[in-house]
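Provided herewith is a single structure, encoded as structure tokens, for subsequent inquiry.
Of the protein chains in this complex, one is absent; all others appear in place.
Chains: A, B and C, in written order; residue numbering restarts at 1 for each.
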Amino acid sequence: MNDPTGRSAGPSAEKETNRLEAFSDGVMAVIITIMVLELRTPAGTTFDDLRQRLPALLIYVLSFTFVGIYWNNHHHLLRATTRISGAVMWTNLHLLFWLSLVPVVTEWVGQSSGAGAPAATYSIVALCDALAYTLLTWAIVRTEGRGSRVAAALGSDLKGRLSILVYVVATPLAFVSPYLTYGLLVAVALMWFVPDRRLAS
Amino acid sequence: MNDPTGRSAGPSAEKETNRLEAFSDGVMAVIITIMVLELRTPAGTTFDDLRQRLPALLIYVLSFTFVGIYWNNHHHLLRATTRISGAVMWTNLHLLFWLSLVPVVTEWVGQSSGAGAPAATYSIVALCDALAYTLLTWAIVRTEGRGSRVAAALGSDLKGRLSILVYVVATPLAFVSPYLTYGLLVAVALMWFVPDRRLAS
Amino acid sequence: MNDPTGRSAGPSAEKETNRLEAFSDGVMAVIITIMVLELRTPAGTTFDDLRQRLPALLIYVLSFTFVGIYWNNHHHLLRATTRISGAVMWTNLHLLFWLSLVPVVTEWVGQSSGAGAPAATYSIVALCDALAYTLLTWAIVRTEGRGSRVAAALGSDLKGRLSILVYVVATPLAFVSPYLTYGLLVAVALMWFVPDRRLAS
Partner (left out) sequence: MNDPTGRSAGPSAEKETNRLEAFSDGVMAVIITIMVLELRTPAGTTFDDLRQRLPALLIYVLSFTFVGIYWNNHHHLLRATTRISGAVMWTNLHLLFWLSLVPVVTEWVGQSSGAGAPAATYSIVALCDALAYTLLTWAIVRTEGRGSRVAAALGSDLKGRLSILVYVVATPLAFVSPYLTYGLLVAVALMWFVPDRRLAS
């Protein structure tokens, strides 16, 4: 697998890719699910009590979608990947680290959605996730080679660059109004909602 | 895989189905298990203290069965599926979202099983789960084609339609008595307990 | 797969077994791991504070071993299984339900290890786990046939019967002394610690 000259990937390399997928899927499945543990039950037993949990629920929807998008893109990315190097292994773990911070910032925003610092922190975590994903694609392209299928599929990665730019802008705007930040994050999510067709074909 | 003309599914499509199954299984395994974290230990050390946890335990049994039924039906559904489109991917994630709300409504009902709003909310989440599952089957039939094995197997989906109807009726009844709602939800669970033979053969 | 006449299992049946294994593994992996969430951190920052968590830690060790034994036996059982019927599916889910109660009774015992009711409840859950496992083996033997490899391997299931007997005895003894109950449960665990050689060969 680490043969630096060979490009072709045998069954052993496929097993390697499968296990990286399986571990990443496991971590992302736990991340996406434990966020619901942060959703507190309403304090009383009426719909009014439920309504007070609405901001927390809405940010949960955004975070669930956010992690779902990463799972989906990660899925297509690894499908186009044929070899796993040490750099791919570690940049993948690095991505999982930043994704693992999503539940705790989701909870913070859910408790105080009107404040600036939580919204800015949420946006910074989203930025770090996007940067970590970009780093992973670089490691994969370096392993697979510039002429590989995955390199061609990623192309100029316009959506990825645009996301990073929006996160950079959205972070300081949280101190003007956190709702500006949330609006921009929702816009990015909608943009990604269409699966990454570059790799899907 | 996304070749719009081909119907036949090669090994790559099978791998694709497998990974969607694996991620969904992971999420459902976490959902079904973290519900137990919502079960508080009894306040004291006697069987009387344990007995006060009985309503929470009973609703846990219902929710466990509920998610188990979805896992089982989802399992048979994907076994009959040969191709994964973007729409299947996203409707599947949408189903997982609604299933992920089961633990928090279970906890709410467990804390206040005699009140109307928690029971109605539980029923609404069950309704959204059923609608999301129906949406997923539509996306699969659209991808596989009307003449496919999965389309024939689903047929008129009588059980699915009946479940949705019962949930619609059970929701407002929670304000007459929440126990009416629970009774209807148990009845639906019993109806589904028999695995979906349409797809099992 | 559900062909009632055929005994041989093709690749489709193997995939079926694999997915049941994967889901069960997922649930057991979460059960065995979330138990650690029930371990509270020591109240202060000294070893004395840590020592007060010792009963909770010891019962965690027992429960971890307990679930580990089930995972190991379940693993060997399904390896010897070639076909999954509806009854196998549901008795397997039923086993997972009783195993899912282990974390909450572990927490209860950890908080009040000297009291009778928690120890008795722990023993009752262990009993239900053992009965559910026996039910699963029956469903598998019925599906595979009396002359199958798995039926021969299970034989008279002496260890299983003995475990059930000990749990029945250990439960009321909790009201004489809970430490009698714990002692018997540890003895059963030690007996099972040797993997189920009947199915391993």
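Here, a contact is a pair of C-beta atoms (placed from the backbone, for glycine too) under 8 Å apart; a residue touches a chain by one contact, two chains touch by 3 or more.
Keep in mind that what you see is a predicted model, and the values were worked out from it rather than measured.
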Report task. Could you tell which one of C:Leu39, C:Leu58 or C:Val186 touches the chain left off the display? Result -> C:Leu39
Query - chain C residues touching the omitted chain (full complex) - result: 21-22, 25-26, 28-30, 32-37, 39, 41-42, 45-47, 49-50, 61, 64, 68, 71-72, 75, 79, 193-195, 197, 200-201
Query - Residues of chain A in contact with the chain not shown - result: 1-2, 15-16, 19, 22-23, 26-27, 29-31, 34, 37, 86, 89-90, 93, 96-97, 100-101, 103-104, 107-108, 111-112, 115-118, 121
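Methods note: only the chains that are shown with their structure count from here on.
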Report summary line: Fit chain B to chain C (C-alpha, same chain sequence): the rotation, rounded to steps of 5 degrees, is 90
Query raised in the report: So, what's the distance in Å between the C-alpha centres of chain C and chain B?
Result: 25
Report summary line: Each of the following residues of chain B touches two or more other chains, namely 22, 26, 29-30, 34, 37
